[in-house]
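Here it is: the structure, laid out below.
With one protein chain removed, the remaining protein chains of the complex are shown where they sit.
Chain naming follows the written order as A, B and C, and within any one chain the residues start at number 1.
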Amino acid sequence: MSSLFGHAFRISTFGESHGGAVGVVVDGCPPRVALTEAEIQVDLDRRRPGQSEIVTPRDEADACKIVSGVFEGRTIGTPIAVIVYNKDARPDAYREMETAFRPSHADYTYQTKYGVRNWQGGGRASARETIGRVAAAAIAKKVLKELAPNLEIVAYVKSIHALTAEVDPETVRFEDVEANIVRCPDAPMAQRMIDFIKEVRSEGDSVGGVIECVVRGVPPGLGEPVFDKLEAELAKAMLSLPATKGFEIGSGFPGTLMRGSEHNDAFEMRDGKVRTRSNRSGGIQGGISNGEAIFFRVAFKPTATIFHEVDTVSTTGENTTLKARGRHDPCVLPRAVPMVEAMTALVLCDHALRQRGQCGTV
Amino acid sequence: MSSLFGHAFRISTFGESHGGAVGVVVDGCPPRVALTEAEIQVDLDRRRPGQSEIVTPRDEADACKIVSGVFEGRTIGTPIAVIVYNKDARPDAYREMETAFRPSHADYTYQTKYGVRNWQGGGRASARETIGRVAAAAIAKKVLKELAPNLEIVAYVKSIHALTAEVDPETVRFEDVEANIVRCPDAPMAQRMIDFIKEVRSEGDSVGGVIECVVRGVPPGLGEPVFDKLEAELAKAMLSLPATKGFEIGSGFPGTLMRGSEHNDAFEMRDGKVRTRSNRSGGIQGGISNGEAIFFRVAFKPTATIFHEVDTVSTTGENTTLKARGRHDPCVLPRAVPMVEAMTALVLCDHALRQRGQCGTV
Amino acid sequence: MSSLFGHAFRISTFGESHGGAVGVVVDGCPPRVALTEAEIQVDLDRRRPGQSEIVTPRDEADACKIVSGVFEGRTIGTPIAVIVYNKDARPDAYREMETAFRPSHADYTYQTKYGVRNWQGGGRASARETIGRVAAAAIAKKVLKELAPNLEIVAYVKSIHALTAEVDPETVRFEDVEANIVRCPDAPMAQRMIDFIKEVRSEGDSVGGVIECVVRGVPPGLGEPVFDKLEAELAKAMLSLPATKGFEIGSGFPGTLMRGSEHNDAFEMRDGKVRTRSNRSGGIQGGISNGEAIFFRVAFKPTATIFHEVDTVSTTGENTTLKARGRHDPCVLPRAVPMVEAMTALVLCDHALRQRGQCGTV
Partner (left out) sequence: MSSLFGHAFRISTFGESHGGAVGVVVDGCPPRVALTEAEIQVDLDRRRPGQSEIVTPRDEADACKIVSGVFEGRTIGTPIAVIVYNKDARPDAYREMETAFRPSHADYTYQTKYGVRNWQGGGRASARETIGRVAAAAIAKKVLKELAPNLEIVAYVKSIHALTAEVDPETVRFEDVEANIVRCPDAPMAQRMIDFIKEVRSEGDSVGGVIECVVRGVPPGLGEPVFDKLEAELAKAMLSLPATKGFEIGSGFPGTLMRGSEHNDAFEMRDGKVRTRSNRSGGIQGGISNGEAIFFRVAFKPTATIFHEVDTVSTTGENTTLKARGRHDPCVLPRAVPMVEAMTALVLCDHALRQRGQCGTV
């Protein structure tokens, strides 16, 4: 099913960009977890459009409403439904997409798959779809706080186009990420990125980049052999985000240039614990967390919708051109940072509960 | 569950390296598909150890047996179980691993997760586990031949360490891949790769690289919005293979260095069909195939087991050293080529059946 | 997961009796199916409280809103979310249940399982939870109309306490069921049932009975061997409805009093089709529909909430008594008829899509 994710902590999202609402149903959440709408809203605000001058100006408060599963401020074990109504929809700005397919967008493939599509604002392929994920992940984080109190997820912009930040995954802090609107913890580089995105936008163009994510304080033992390896689940989670083109964990693609004798992470006893001397594994071995920091990178392509006139094809099969209107991000990465965090939290929460189910403790 | 994969064409694998047997149960296979053990054996032989001088010398015929789901040479709609018995197990060669953890292998994480492990030959973390996948995929390919007769999957070694082949994904042929033991269709480079692997092995070391895979003749419409995007499913499939560290599709990580105006794939009518002028999308847009060739790359780290004495930790928590014996691949890529193909076939077959279920035709 | 149902046509329900809203997300619905809120409302109205003098007087319009998955009057293949807000909640009427457990209700088990519960109106154990099912089933029926145009589901009250109707499953019509408020197509018996329920209610007591359901025009081939036998799926579907205690199909429990030679349904050719002479199988053999009418019966216990003072236990573990207030059905069967229909439609729609996926046609 296209819109279900997770096995023990299972979410089901719904909603189109210009339909009535977007949201999520979370099934399997542990009971007695303190939860308020305000806590969910914090993450939704980090994801919402209109939050800064380098993102889409669509003006959505994205105010969430919990309509089930919470009673007197605590989860009760039953499905938690969270809903956000679309307010600032402007379907007319998408009128051209009714009859022509935007290049590198989902217009053509949705039409071909289903024989019908909601052409307003990208429908289900819009980044608005991620609201449900971010809301569910806010809940997952509360659960993780109980199951693995030291666990900490920090995602940040590692590069925009050719501008690459210097960041130490072992020490980077959430506060430094949130300190600027591009969400890059290397402050001088962040400013250059912001200037560059503005310049690209002024040209009606778009740009991509790489987000890095680190998870510290992961209990060893999360993830499973074979298909549900933790890195496999993370890879799926990340590639399910709009505009992603690649995922690498630990040493990643550059690791293919090393020999085994260089690449292997020697074990050693440190502070009474089994630790690795290096961390080319990225915190996961054989699909299972080893207690070291998990870190990975996700490639985001430049936004498909640009304000140039482009060659394309009409829904009736004729060559034509299209010039987009509407409101679009010149670069998705600043708003994608909380999405990467969210998908990471969903994967880890799911596996923490699976681990507790099969093996008794996390 | 760790060992289930797929939704409509669902497989369940089992088996350890040195347990009695490895195999797979395939549930949901369409009926009336012609199928023989010999057809499955072809792919198992491409995966098996001992097939050439640059892979592990473990001598396993990996002869498969279909024990259910096939009658008079055709599938009957019920679960197909395929079993391969382990013959050349030599548990004694792993005696050291009983008490010490191999660096960058799954020994430590399995022990930590489960509190117990089969230390013989890596247990479930062994590449032998992929026998079930390859067998199931041989069946998936037969199904795909009926559902999408033009579909063709070709995987090949793109690079070994710093040696990179020149290959055109649009035209590369299976025959050229199989023409040499490293499975690189660029013949001169293949020879250099083979020589390099031999050299690395003679030093008791190991090496990694990149496998590229192309799928041509894909019907448009496969894959789903949101979580089960086709690239997300492929990413999970690939990262679930042993020793993988990265996945990128279409323009991948290098695509982050382009602007939207360069990166977008303009649509045009060609031979009466909607086609794209370039293919930076890698054949998938919005999670759904657009009919162009799907191509992606997978990073494999150097094999963890090397024949150097290495620092590690014992199961009782003391610093120690370990020098592996046993039989191991100095480079997993030649044998991983059929594994990448297999996971690709499993994803596509599953989505073809899902598409037929929901939308009526593939 | 407690609130997911179906494999190909998969629904996820949410909502408590006195939370903000109840509803459902339907994933996997075929595209291009005409669908309006009014069509869903028809079935919700048949299920809603306050519809007649023999059901609970809670006054809920149960007006539904489709917030995603439908565009310009047709499904678009993405998740369909349907929401109904609770309007006439009166939590104060349940204040006693905050501190004492109603006998034979879910108060005690929810509290024990989760360590917390929404005591207002029964929370998730309320019959309001079935709103999501009935809404989803209204969609399933539209899908079935396309996949199996002759398929017709008719459920009706077969007995109330000792009052048993005479009904011929082969010919009973929906109109006759809806002709009276108890939903029994045997009109004279219906009147006796209505009078009896009023009498029982005036005594502050409650009563149960049996609902029978027949499905005519089922295509042969629906259902699967082994665990997902069609009767097994129906049994689960029915026993998942509140207040059910039994399920029997075809000859059912009385069939255990026959010999094989009496019980077997001889095959014969009739009108060029393979038909059975009798139908003790109830339209399903080996878990798969054979084209004959499917019919089964479901036992509903007397409503747990009655207006007598009853012995029970407090949440702090003391013997106490409880006298319920609130608004309750003296007999759930009239409103359970559309619920039985709904669960039947969900099972059949799911299996029709599964069959199309695996075998190519329904």
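By definition in this document, a residue touches a chain if its C-beta (ideal position, glycine included) is under 8 Å from a C-beta of that chain, and two chains touch if they have at least 3 such contacts.
This one's a predicted model, so the numbers in the text were calculated from it and none came from an experiment.
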Sole touch to the unshown chain from C:46, C:105 or C:335: residue C:105
Using the definition of touch stated at the top, determine which of C:74, C:263 or C:327 touches the missing chain.
-> C:263
Where the complex has a chain not shown, which of A:31, A:50 or A:91 is the residue touching it?
-> A:31
Out of C:90, C:113 or C:323, point to the residue that touches the absent chain in the complete complex.
-> C:113
Who touches the missing chain here, B:4, B:63 or B:269?
-> B:4
Which positions on chain B touch the chain that was left off?
-> 1-4, 10, 12-16, 19-23, 25, 27-28, 31-32, 65-71, 74-81, 83, 85, 110, 113-118, 120, 123-124
Residues of chain A (touch criterion as defined above) contacting the omitted chain | 8, 28-31, 77-78, 225, 353-354, 356-360
Considering the whole complex rather than only what is displayed, give the residues of chain C touching the chain that is not shown.
-> 1-5, 7, 13, 101, 103-110, 112-115, 124-125, 129, 159, 161-162, 200, 205-210, 220-221, 223-229, 231-240, 242, 244-253, 255-269, 272, 274, 276-277, 280-282, 284-291, 297, 299-306, 308, 310-313, 317-319, 355, 359
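The working rule: only the chains that are shown with their structure count from here on.
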Most remote chain w.r.t. Chain C, using mean C-alpha positions, is B
Per the C-alpha means, the centres of chain A and chain C lie apart by a whole-Å value of 39
Rounded to the nearest whole Å, what is the centre-to-centre distance of chain B and chain C, using the mean of the C-alpha atoms as each centre?
-> 45
Enumerate the residues of chain B that touch no fewer than two other chains.
-> 225, 359
